[in-house]
Structure formats: C-alpha cells, structure tokens
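As you look at this complex, bear in mind that one protein chain is not there, while each of the others sits in place.
Naming follows writing order (A and B), and every chain is counted from residue 1.
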Amino acid sequence: MFYREAGQFSSNYKEDQAIFPIRQDRIGIYLILIVAFIVIPLTVNDYFMSAILTPFLILALAALGLNVLTGYAGQLSLGTGGFMAVGAFAAYKFATGVPDMPIVMVLLMGGLMSAGVGIMFGIPSLRIKGFYLAVATLAAQFFIEWLFIKVGWFTNYSASGVITAPPLAIGLPFTDFEYVFNTTTRKYMFTLTFVVVLALATKNIVRSHIGRGWMAVRDMDIAAEIIGFKPLNTKLSAFAVSSFLCGVAGALWAFVHLGTVEPEAFGINRSFSILFMIIIGGLGSILGAFIGAGFITLLPLVLINVPPLLGLNLAVDLIEHIQFMVFGILIVFFLIVEPHGLARLWTIGKEKLRTWPFPY
Amino acid sequence: MEDFLIEFYFFLEVLISGLLTGTLYSLIALGFVLIFKASGVFNFSQGAMVLFAALSFVGVQEKFGVPWPVAFVLAIGIMVVFAYLVEKLVLGKLVNQEPIILFMATIGITFFLDGFGQTIWGSDIKVLDIGIPTGPLFLFDTILIDKLELFAGLVAGLMVVGLAIFFNKTRIGRALRAVADDHQAALSVGISLKTIWVVVWSAAGLVGLVAGIMWGSKLGVQFSLSLIALKALPVLILGGFTSIPGAIVGGLIIGAGEKLAEIYIGPFIGGAIENWFAYMLAMVFLFFRPQGLFGEKIIERV
Partner (left out) sequence: MSGMDTLMTDDTRTIGDTLLDVKGISLSFGAVKAIVDVSFDIRKGEVRAIIGPNGAGKTSMLNCINGFYHPQKGTITYKGITRSKMKPYEAASQGIGRTFQNVALFKGMSTLDNIMTGRNLKMKTGILSAMFWRGPAEKEELEHRRYVEDIVDFLEIEAIRKTPVGRLPYGLQKRVELGRALAAEPELLLLDEPMAGMNLEEKEDMCRFILDVNDEFGTTICLIEHDMGVVMDISDRVMVLDYGGKIADGTPDEVRADQNVIDAYLGGGH
C-alpha cells in the first residue's frame, strides 16, 4: 500500500535509467544519508562509532571491490587481503615519501597502485579460468604478504616492523592552516564521505556498458567474445576497478581504523571474511556489499553479547569456534536458499511490500 | 672433489626430503581429485577434513582409550557419517548449481568443520604416535633420510595404486567417472547420485585420515594442518584436477621444488619463501599448460 509505484511513470529514458526510479526508494536513500551524515555523528557514542561503524564502512568498500570482480565479472578472487595491503603500504610510502601530498590524493594513489597490481595478477585470467584463477589470486595473497614483511623498503626500514600511519590532515596550500581528522567523529565523517562517493561512482560504472561487459563475461564469456567484447580488456578493467576499491579500503583501514600499517591485518582470513560478506550480502549487488559487511561486522558482537543474556557464559576461544561454525552454516544456508544473498531477499521483500497488507 | 661430493650429497638429501614431503602433499591432493573426478565439485574443505579426521582419530583414543587400530576404524566411521551429512544437507540441495556455488559451499563446510572439530576435540596441539618409525636413516652411509618421510612416501604410493585400480577397473569407479562428466546424464542412466557422492566423499575422508595421520605424526595434530592443505592446490594445478597420477607427479614436483628453492634461492631473497613458491611455480606452469600436466583439454561448444 505504501510502496506502490502506481502513478509513477518515467517519461523519458533518463528517468527510467535513474539509480532509484521509484520515489519511495529515493526517499529511503535520502533518509539513510541524512541519518548517516547528520544523525549518527550527533548521537552515537565514540566506542560504537570507532569500533563498529567506521570499520563497517571500510570493509563495505572492500566488499564492494570484491563484488565488482567476483559478483559482477565472475572472476573468483581469494586475494582481497593482498590488494588491500598494497593500497595501505603504497599510501604509506606516498605519505612519507611526498610529505606535501594531500591526504585524499595519498589514499587515491594507494588505490591506483593496487589497481596496477590487480591488473598484473589479472593478466593470467585470459588463459586461466574459474578455480585455477582463484588459486592464482591465492598466490598473489601469499606473495604480497611475504613481500611486505620481508622487504624493508616498504616499512621504511623500521626496526620493529610496526609502522605508524601518518595523521589524516588536510591543509590549505600556501598556508599553515590544517584540519586534522583526529577525533572519532571526524574520522567517521572522513570515511563516510569517501565510501559514499566511491559507492556512487561504482554504481555508475556498473550500469554503464563497462558493467554490462563484466556481467556478459561472467554469464557466458564465449558469447561475449563473439559479439564483440574483448575478454582481456573486460577482465582487466574488472581487476583494476576492484583492486582500486580494495586498495583504498586497505589504506583507510590502516590510516583511519588501525593507525598502523601492518601486513597481518590483510592476511588470508581477511580475504575470506570479505568473500563471506559478498556471498551473504549478495553477489553482483552494490547494496549487497553493505548488507554483507554489516552482517559480518555485527555477528561476532551478537555471539559475544547474546549468550550471557541467556545465562550461558562461554569461553572466548569457544566463542571463536562457534563463530566459525555459524559462518560456515550461514554460507551454506544462503547458497541453498538464496544464492543472491540478502540483497535479493530485500528485493523480494520490497515486492511483497508493494501489495502489503493485501496478499495480491 | 671432496667439497663437491659433500655439496652433492646435501643436494640429494634436500631433493629426497622434498620428494617425500611431496608425496604427503599428493595424499591430500588425492582427496581433492577423488571428489572432483566423481562429482565435479572442487572441495575446498579437504584440508579441514584432513584435520578433522586426524583430530577424531586422536580424540577417540584420548577419550575412549582404545588402541589405535580401533580408533582408525572409528575415525573412518566418523568420516562416513560426515560424508552422508554433506550429501544430505549440502550437495543434495545444490544439485545443478554452477560449480562456483558448490565451491563456495565447500568453503562454508571448511569453516564449519574447523570450528566444530575444535569445539569437540579441543584446540591444543595433540601428539600423534602410532609407532611409525621415526628418526634418521642413512642411505649409502652418507645420505640422510627421515624414516617417517620414507614411510609416508610408501603409504602414499600404495594408496595411489589402490585408488587407480578402483577407478579404472571396478564398476563403481566407472560410475564415478560418469558422474564427474555430467550429473544429469548420469542420473538419466540410473546412477544414483546420492550413493556415489557418499561413497566418494567417504573415500576422500579415508584418504584424508591417512594423510592426517602421516602429517600428524610429523607435526602433531594442530590447526595449521588445515592450512598445509592449501598447499595441495598448486599440486592440483600442476597435475590437473582429474588425474590421480597427476596428483602424484604434481606433489613430487612441488615438494621437491619448494625445498630446493628454500635452500638454494631462499637465502638470496630473505628466506621463508616456502609460503608462496609453490603457488608461483604452479602459476608459471598454468601459463604454458592451463589444464595441468595430465588434465583433460576442454573443448568448448557453443
């Protein structure tokens, strides 16, 4: 009843192609943005913001990146952590090597470096497909981890191996004026802006002919080639965009969330965790990346906080084991019930909403 | 001349040790090949199965105090139950989905199994000792070989021969190959997919148990076993996903290559290259022969 789109007609192709053609959706997204940009900074406490919301946003960005590669372009990747690491370390080198570079540029450069590495590891994807490619991405993951631990140049030859990320500061050129993002709220807003802008950009790419090319290669790469898509270019563009997003996410993770740049944060567990996000959230869906990231971020909290409420006091490592089990069960559950994840369930829910409260 | 001989013997030691470690990788890869050959499913949880089987083996001995042959049988029983459950709850519900979905389901199984195994049997490192000979053995009085590795190599060899005979000569083996080719077609000629899958996952469980016992004797039963299984992936790439001899040859090449690289190239670039060398080797191979050494060339039809 409330969600009816009756009476809303697109009168030209431009309206028909909008990201949110239905008015109710548009209102919804504006509300969400208002809550995100205005309500949350004013009301949410620091702990929640820094421990949950900000990492959620960054991981959602990484999940977006992986979704581009695996969900839209169909190239399974197990090396997300590695690409995040490249972004983080590249950003660090730029920040320390070119001290005058604005922080936004530093983070974007981290993304670009990661895009370059992504393209390199994507080149084999023409000859190597499916599981073989997944193993190639694993190779990337392990090799990159090793590289950043062993080669001192990346850590500026730090003796302890733990390097502090430079502060997030925006300065006006030729002045001494500097705005430092050093409070939780400022960091949150910084991250939020980055993520929203990049998510919008990604959505735009996905609905263009480039995105269609990715989906064509995913669905039937032979047919795609015969009708004129260059397979290598299409796959490489997916690797590039995906790695760029993961790289920026990695840089944000180091600079905003951790405060340090360490390879351990970007290991194989990270890669798997992000893969779970997009499976649960929905492959091939921008919304799905956010839903999945939210889910995976909140689940450990639920598992830690709910049992005591029920009177069960579980040991910490037992909780971790149970977490693994729950992840496993959820993955299988979602793959059986709805391979397109929570995002599809959401779309189906909206369909039902159109007729609610009537059954037809 | 003396120096050269010493160097040469050392090289042989490293080579043999690498080859024998390679057979251990092959054992794990065999589990993958079995399942892939028979069901077209790339079973990412093979490593977790190895760990779970070994944990069950040791756990049963601990909790019920039975001698190890009994524990062996019980562990096999547990793996059969596992195979049955996987078929019923996972594979059976995902028939006809794309391979990538099935693959991701096995990732889910991996996580579940890792968590479950440690919940039931605990997560401390367990000692596995069933009397396999250990210690050094001197070949020609000069070349050092580890007895355990030698024993493992022999066991692996026996398993391979047994499995090869099974696949090629028996009726069930033929049915397994039919299923690997085309689920629908196999169904339509009356092959019961359910039974086949349970059989093959049980077989993979058995292979996993043997691999787990070998590795567990060498390193103790611990969580990292599951990660060693990831090493089997380059083996599969080299050998092809559907070839039993390929798993052996692939394992030998990876095992030897890895050890040799670590000793001879490692010091120049910082060491600890064992983590990724196997993968890089596999990737180089993939470039020249995307289907592996023994894999089948797929002809695509439009």
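The rule we apply is simple: a contact is a pair of C-beta atoms (placed from the backbone, for glycine too) under 8 Å apart; a residue touches a chain by one contact, two chains touch by 3 or more.
Model, not experiment: these values are computed from the prediction.
**Student:** Among A:Gly65, A:Gly111, A:Gly247 or A:Gly284, which one touches the chain that has been omitted from the display?
**Tutor:** A:Gly284
**Student:** Give the residue, chosen from A:Phe229, A:Phe255, A:Phe276 or A:Phe327, that touches the chain omitted from the document.
**Tutor:** A:Phe229
**Student:** Among A:Met105, A:Met220 or A:Leu303, which one touches the chain that has been omitted from the display?
**Tutor:** Selected residue, touching the omitted chain: A:Met220.
**Student:** Which candidate, A:Met120, A:Ala169, A:Ala201 or A:Ile348, sits in contact with the chain we can't see?
**Tutor:** Result: among the candidates, A:Ala201 touches the missing chain.
**Student:** Residues of chain A in contact with the chain that isn't shown?
**Tutor:** Output for chain A: 13-14, 17, 201, 204-205, 208-213, 215-216, 218-220, 222-230, 237, 240-241, 284.
Here is the rule we use: only the chains that are shown with their structure count from here on.
**Student:** Approximately how many whole Å separate the CA-defined centres of chain A and chain B?
**Tutor:** Here chain A and chain B have centroids separated by 33 Å.
**Student:** Using the touch definition from the top, list the residues of chain B that touch chain A in their complex.
**Tutor:** 42, 89-90, 93-94, 97, 99-101, 103-105, 107-116, 118-119, 123, 230, 233-234, 236-237, 241, 269-273, 275-276, 279-280, 282-283, 286-287, 290, 300, 302
**Student:** Considering only the defined contacts, which chain A positions touch chain B in the complex?
**Tutor:** Against chain B, the touching part of chain A is residues 74, 76, 124, 127-132, 134-136, 138-139, 142-143, 145-146, 150-151, 222-223, 226, 272, 275, 279, 317-318, 320-332, 335-336, 339.
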